[in-house]
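The complex appears here minus one protein chain, its other protein chains still in place.
Let's look at chain A:
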Amino acid sequence: MQATRRLLQHRQPMIKFLGKRTPPANVDHSPHAHPASPTHSLPDSFATYRQKAQQHGPLTQSTNFHSGAIGGHSGHSLGSIRPGKGEVFDRSDLPARFRRTPWTQAEIEAIESGGASMFA
């Protein structure tokens, strides 16, 4: 430690140890000109793309998401997800994708016949 301090008194290397690389906390993904681009500018297509592009809603939407629909509110602002007192949720209340996939008649027959119906 002392030795390092003494050494650095004389000369501080310009090389900086960068350490383990971690992605920056906030990455701005909006289109910027490519560093090797000869014009250092982007054509209009990039802006028009973002105008019409959809990703969890329009890309260009302002920060005000409260449009009235339930999707316009943050989950936090809607309160607890637990059922109220005396209230119980049923699986059939869930959106379709969370329910069990029902058996088709063909599958039922295949299982019941030990697979024979698949070749009948």
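Details
Basically, a residue touches a chain if its C-beta (ideal position, glycine included) is under 8 Å from a C-beta of that chain, and two chains touch if they have at least 3 such contacts; residues count from 1.
Criterion: contacts and distances are computed from a predicted model.
Chosen from "Metaxin-2", "Exosome complex component RRP45", "Dihydrolipoyl dehydrogenase" or "RNA transcription, translation and transport factor protein", the protein name that UniProt gives for the omitted chain reads "Dihydrolipoyl dehydrogenase".
Mapped onto chain A, the interface with the missing chain covers residues 11, 13-16, 18, 23-24, 27, 29, 31-39, 42-43, 45-46, 48-49, 53, 86-93, 96-97, 99-105, 108-109, 112.
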